[in-house]
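Just one protein chain is left out here, and the rest sit where they should.
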Amino acid sequence: MIRVGIINVTGYAGAELARLLYLHPEAKVTSVSGRSAAGKPLAEVFPHLWPLDLRVSDELDDVDFAFSALPHTASAEAVAPLVRQGLPVVDISADFRLRDAAEYQRWYGVAHAAPELLAEAVYGLTELHRPAVREARLVANPGCYAVGALLALAPAVKGGIIEPDIVIDGKSGISGAGRTLGLTYHYPEANESVSAYALEGHRHLPEMVQELARLGQKSESSARVTFVPHLIPMTRGILTTCYAPLVDGGAGGQAKVRGIYEDFYRDEPFVRVVAEPPQTKHTWGNNLCLVYPTVDARAGRLVVVSCIDNLVKGAAGQAIQNMNVMLGFPEATGLDQPAVYP
Amino acid sequence: MIRVGIINVTGYAGAELARLLYLHPEAKVTSVSGRSAAGKPLAEVFPHLWPLDLRVSDELDDVDFAFSALPHTASAEAVAPLVRQGLPVVDISADFRLRDAAEYQRWYGVAHAAPELLAEAVYGLTELHRPAVREARLVANPGCYAVGALLALAPAVKGGIIEPDIVIDGKSGISGAGRTLGLTYHYPEANESVSAYALEGHRHLPEMVQELARLGQKSESSARVTFVPHLIPMTRGILTTCYAPLVDGGAGGQAKVRGIYEDFYRDEPFVRVVAEPPQTKHTWGNNLCLVYPTVDARAGRLVVVSCIDNLVKGAAGQAIQNMNVMLGFPEATGLDQPAVYP
Amino acid sequence: MIRVGIINVTGYAGAELARLLYLHPEAKVTSVSGRSAAGKPLAEVFPHLWPLDLRVSDELDDVDFAFSALPHTASAEAVAPLVRQGLPVVDISADFRLRDAAEYQRWYGVAHAAPELLAEAVYGLTELHRPAVREARLVANPGCYAVGALLALAPAVKGGIIEPDIVIDGKSGISGAGRTLGLTYHYPEANESVSAYALEGHRHLPEMVQELARLGQKSESSARVTFVPHLIPMTRGILTTCYAPLVDGGAGGQAKVRGIYEDFYRDEPFVRVVAEPPQTKHTWGNNLCLVYPTVDARAGRLVVVSCIDNLVKGAAGQAIQNMNVMLGFPEATGLDQPAVYP
Partner (left out) sequence: MIRVGIINVTGYAGAELARLLYLHPEAKVTSVSGRSAAGKPLAEVFPHLWPLDLRVSDELDDVDFAFSALPHTASAEAVAPLVRQGLPVVDISADFRLRDAAEYQRWYGVAHAAPELLAEAVYGLTELHRPAVREARLVANPGCYAVGALLALAPAVKGGIIEPDIVIDGKSGISGAGRTLGLTYHYPEANESVSAYALEGHRHLPEMVQELARLGQKSESSARVTFVPHLIPMTRGILTTCYAPLVDGGAGGQAKVRGIYEDFYRDEPFVRVVAEPPQTKHTWGNNLCLVYPTVDARAGRLVVVSCIDNLVKGAAGQAIQNMNVMLGFPEATGLDQPAVYP
């Protein structure tokens, strides 16, 4: 049994790691840290986690594997010494997603705390970088919006069927904004309302651009990618709608596009190409990504819809999937549950 | 005092007409019809309408003005004889929105019931066709998604600042689907979920294409317009996010675009160009459309967000605005209320 | 036109006063204060209030009538000097609801700031104290839960048909907790959940007990009243379910009880005794209270359900109703609108 530690268990991603790992047959959470709640029983912070019977500590105890659910900057500072000591780590923060320290500074406004680790960190969208994840000691878990967008677009970009002119319209439940209070997330303000935000540029954009460029073997700057996230009055779920002109103007039709997607994801345990437009509820609480590619023949455009649970495939489940690959467990270990529906 | 009739008061658009007209100082609902509820007091069908003290009848009594909230096809059949008798009518259905009877048949699957009236019917997005509405005896109220999309795009298309390559991502509350039951709208299925639908082509698309072409003085077929509607777990509201490449690649910047929008809507009573991204809740229950245009400089793209209440500016409020213009009342009569927030 | 001031416009009750008064033909909000937002345009704090075109100030300007939406203690301090200067005031806080300064101190934990005004302050549930409200210069607007409970119970208590052994189960939308942030009201925590709170005693209980005693001509201590409030995942609305043993064990039946309720509320503009169990949505945004009394014949118990909008009949609408009575306007002036449904 692997002893697992969760750094900063007090946010939603940390709590979701604890919940999902409770079901993992090969790993056991033995240590959880979190400055604000240090000293408290975990069940006092999160009553639903009472079966874990753990106390939140200041620092992790000795463990075999660590997840960091700290915010960016703090995470790099906490994670770097662990990696140097040889502990395998999945970092859920943004700190090791961008390969370019200057790009990191541009988007996050601070110098990177451990730039020397960027070269070896692996971008942990398992479906795109499985061999590298297998060898990694530091995996950067992708941003929740990036998971939805990249899994929706990867087959098309890799297959070279779209122009580098992409619109990504993301719709996220409010848990994506975390557990920190804000008027925007105050129930009476957020309920019965939808809004767009971060129109000047959301921080998940540069990682999308980086990974799309790697998929397409093109320089990053050549793709015109617009990403607009939206806040939806629900707790969990991201639906991403992606739009791009088809190279053949749609001449290949729906069947060609579906064929490319089905081939790309044929053996993936956590991506399903579905025959009907999916709803986020079909992924509630589990690690699936549902992808629905279609062709707008009138406009010659590819339209792809994807659905995930932002806290699972968009965060904690994706992180455990990475852990499974890093440690040589079957990839779906502990993650094979139907969504909770309705 | 004008005597007003509502044909098919038993749906959400009909009920909303009754609610809003209760506040109108120059018009009074004196007759309401609706086959399924004929004979019942209106307050039995809609308890919130008890102050109206009306009984639902099979056919309208004698009135000075009529709204039809019937479904398409049935509406044309009911409305045509009234128009021929000289009664001014606003039709909320889709029947008189498309100028081309063949296009109507293509999208609605039936031959038009009164094609001879298409030439005189006016597309009732007041902001675009005010002079024609003033002279009309038959106004075709626009579809709810079309209101959001057209008000978001009109200044840009009219101003010639975007390429004819447009993505419209619509997000609607569930009342937009009407009061007819369906598993998709059953609370446990719709709650805590978001989904895309009508990916093969939504019926509000052809009216958007028709009106964008008229704005741009181009043939309809030249614009590549993709429209994808989404179902959002809330009762009211549509947020529309529109994307299109800027002719100047964004060189003019945010200020130029805002200037064009502010000029276009300067004297409009029901459209506000706002300085911060709006939320649908800011229009809950009233006739406003909030428009937020912005530039994605990285991608050289215009992004415009608009918000409306789908039952008010997207249906009943827009219809009353048209009535006011047709009858020579000040345009905002009876419609000047703040949104209900939070 | 009466010039009206709103002290502390920055909470939900203050904002709702501004919204409703916009529709009032005899009164105009000319001054709004609020420390946290002093100096800002009101429309920056609440975009839906942009038509008011006011700036939030530190102190009220000269007005003819004032509402205070300050929290308790602060409200008494702000209101007392105004009352002494002769300005008519409706205080929405709890400060002048309890007639006994010792009881106030017991529940609110501080000495009353203006105990000398308690004798003249009128408890502003208009339906129970209309003559006194008419003469008052200081009206204490009732608590939102108290409105729902007292209107549900008043006819039965006054009619002497129940034992003094009452259970009040309140269910409130989350705006009732105000605009101040708290983890309990953070969207992901509050959504898709229901909870009971204040089980050790909610502050609206003593005013319920005081008013029930006055209705029943009994000493307060003789009634056993249990009140448990619950948080419901919706923005607006309170449904109150009240239970009490019937003196006659239910022998009079449903008809007797309904008769008593219908007589009691026959001429009330804002209370309707309804024939079917109501839902809070039937009062969304308006000043109605719907009351549904029924008899559980098996248990010999009266069960009464009432519905209000907590921000309107439970706060701002009730306050304006009081203002109308104090100033001699017809009681429903500016408040006669159907609920916004659905």
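Should a chain be cited, it is by its letter among A, B and C, assigned in written order, with residues numbered from 1 in that chain.
One rule holds for everything that comes next: a contact is a pair of C-beta atoms (placed from the backbone, for glycine too) under 8 Å apart; a residue touches a chain by one contact, two chains touch by 3 or more.
In this text the structure is predicted, and so the values were computed from the model without any measurement.
Taking the complete complex into account, C:E189 is the one of C:E16, C:D95 or C:E189 that touches the chain left out. Residue B:H186 is the one among B:R35, B:R84 or B:H186 that touches the chain missing from this view. Touching the missing chain, out of C:V9, C:I260 or C:V303, is residue C:V303.
Of the options A:R35, A:H48, A:R84 or A:R106, the residue whose C-beta touches the omitted chain is A:H48. Where subunit A meets the omitted chain, the residues involved are 12, 15, 18-19, 22-23, 46-52, 175, 191-192, 235-236, 272, 274, 276, 278, 281-282, 284-285, 336-342. The chain not displayed touches subunit B at residues 12, 173-175, 179, 181-183, 185-188, 190-192, 233-235.
Within the complete assembly, residues 165, 167, 169, 171, 173, 188-189, 191-197, 199-201, 224-226, 228, 230, 232-237, 239, 241, 243, 245, 277-281, 284, 292, 294, 296, 298-301, 303, 305, 342 of subunit C touch the chain that is not shown.
The rule we apply is simple: only the chains that are shown with their structure count from here on.
When every pair of chains is scored by its C-beta contact pairs, the maximum goes to A-B.
Put simply, the C-alpha centre of subunit B and that of subunit C have 37 angstrom between them.
Centroid to centroid, with C-alpha atoms defining each point, subunit A and subunit C lie 46 Å apart. Multi-chain contact residues, meaning those touching two or more other chains, occur in subunit B at positions 191-192, 235-236, 278, 281, 284, 342.
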